[in-house]
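All protein chains of the complex are present and in place, except for one that has been dropped.
Presenting subunit A:
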């Protein structure tokens, strides 16, 4: 009792105790004398101390009131929870919109100006995945890594969001005013001094707009700059045929392909097309239908050279000699005999024999970066072999060029230098960065009166221009573009522009002082004009299909061939060849802000986030260079430093640099990564130079690579056979015994087969997997620590002498082992087997002991070392696939065979009351693969494609000896040329 009664407490209490009736029996226990006395003070203090003991003096009415009030209050609390709700339900729901059900739109994204037909998957208005358009007659639903990654560019947080004037954010009104003033000036002078610079233009609408502009201002000029161009190839065609043409290869019809330094299967706008058509031939060959011989000679390994069964290493200038010698061997009238080494002679003879044997079903091709005369010689070889209109066809050029043709950018630079350019408008071009150093574009830009840049990013050129106008991404605008085969693809938006941007078509109108147009109307106008009558019908069907049927240019039959000047003899062999190539993952630099492509391991080096200088093993030994050593390449004007990387199989005196890096600063994570190889490009010979010196610096750089060892060391991870019907040596007839009961194969039971014979290592599957499965990108530092998150990796191996090894690719997803060590290791049942034979990871259950990864013989599991996904900007969160869990910190993850796609199909089949059809489930990697190397399906069904593949003699399991019984198996690579060699090797054993 803290509060004692104030007046004479003792006496009061005592008397009360005395007054207490004794022996009444009601309260036989008391806790204190005060309680016994039952004083008011006691009650008060008791109530103060223990309020719950206070009596509830309530009548019925009060009680009801209290209850009513509490109910009302309880109801009110329910209202409070939703206070941060911003979403509104549809008052009138859009027709046919079902939340959570994907909608697919046919559209296209462009690469180097060429359309890549895609289907865009949108969920609740957000584009979340791009897949090839299966209706497209040439791409047939396939894609490459760039197409897959184009989606992320849409959500790039570093995209330009508003117009800028002199670097400061401006309004479109101000832009309009400036354009109007300029248009008035130009109207007065008929466009004198007005220059338009674009990239490769294949868009009929843009072509129309350019033509109209040039018509309107006759003195205006149009120039083209495409950093990775085929100018030399066009010149070769011009040289030979006297007109502008495009050559198209039909690889599916070529039994023999001889590639002289032409990376047919490598990165570029034609990669998917070529991969698709080559694999068709290859798959037919596997079935015994005809030949499929690919021979290549090249200075540094490319995807084509690695895929080739006969690869000859030759320097850039030596390839000219080889071309000449090959031509001469086929027809003494062309080319010239040359002194060849025995190895070269063997290769040339073999190529010549093979080509002759497959007359009109063969193809000889010379890389687009070789001199026009040499390439013309290559065309002549095809002519002599009767390949014209068969394996090589000609059409009108897909891309329109300005009248000056390939040299138009040179002309622009000259005019700028002499002050003849009053207004320069650059649309989707970045000449301040992506142009050969010695054109001096950056210096001349100051002499231009008004420089206007329109682009996706506020880039180097934008920073040097007065005006910058942000363009929308292709997935948020209307346009059209031709794919490399010539078909026009219609580009339609999947989402309204995220930022305050204007389409290039609208900007084109603005230039002439016309405002208020919209890209939809402009594109429609082009086709309304072209189709005149049945516009509505054709527009609808074409939009639905994604491309305009029969819009490709018809084949042109070549009748007259000009005599080509004899190829000048190649110069004497220099001490060092410098070869400039596009980067295999970020191309000419335009994808530098795309983390999916930045973290994508380069196919051969597995380097991420930067470019390296490739040196040959011989040169490395001679100059004592090891991987990561900083070396300097010096020309008479400039020098570039970067980390060296030894590339086995590279020509001894060749050094390869790749374009696209060393950009910025933009204030993004991609600033200043790698070195800028454009500084080494010479205007006259952009792809090769021999006046470069290599210096070592004694410094070392950290290079982040996902694979540190490439030499296969005699292991049999990659197996080969000498003929399509040969059985691969497994060493065992039946699987070794296991402690665990045999797996029961339910129907369906999923499995995968990967054909190493058609895999070209192009990385399309890797990016498709990233896009489908919300795989986080971790950055250079963490990749360097071995913490990349890719569920699917492509292992690259080389076997044999480092100077001239054989290269192999092997995509490695989760093997979905029937006897999976990871499942045995997990203490909390997070790694489990599904009823349909998939090895799955239950993220919610995972506590991150990482035992599964320790026990995994394939090391395909990936761990969330930090919370990789928590701090993603909202743009990046928007790209995520809502059907795949976003993993938080501390859980293990891995390939799930795209379980969400399997579920989708299963639900669909259940609804329709049928079983799942073969080929109905398509995993993301399988879908993207341009060469059909990956097949997924039900292994319980003997008729399924995957079962038939697994029934092939070439089928084998990776690390069979570990007895994990993988569901993912491989088909051995077919190496016909190795047959005698291999047999003798086996004979020895």
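General observations
We take it that contacts are C-beta pairs under 8 Å (C-beta built on N, C-alpha and C of every residue); 3 or more make two chains touch, one makes a residue touch a chain; residues count from 1.
Definition applied: contacts and distances are computed from a predicted model.
Remark: of the listed names "Putrescine transport system permease PotH", "Electron transfer flavoprotein alpha subunit", "Inner-membrane translocator" or "Polysulfide reductase NrfD", the one matching the undisplayed chain in UniProt is "Polysulfide reductase NrfD".
Residue A:825 is the one among A:134, A:825, A:882 or A:919 that touches the chain missing from this view.
Set against the missing chain, the residues A:60, A:709 or A:911 yield one that touches it, A:709.
Remark: the omitted chain is touched by one listed residue; of A:528, A:623 or A:787 this is A:787.
In the complete complex, the hidden chain is touched by one of A:439, A:719 or A:862, namely A:862. The omitted chain makes contact with subunit A at the following residues, 707-713, 715, 717, 782, 785-787, 793, 795-797, 810, 812, 821, 823-829, 845-851, 853-855, 857-859, 861-867, 889-892, 958-959, 961-964.
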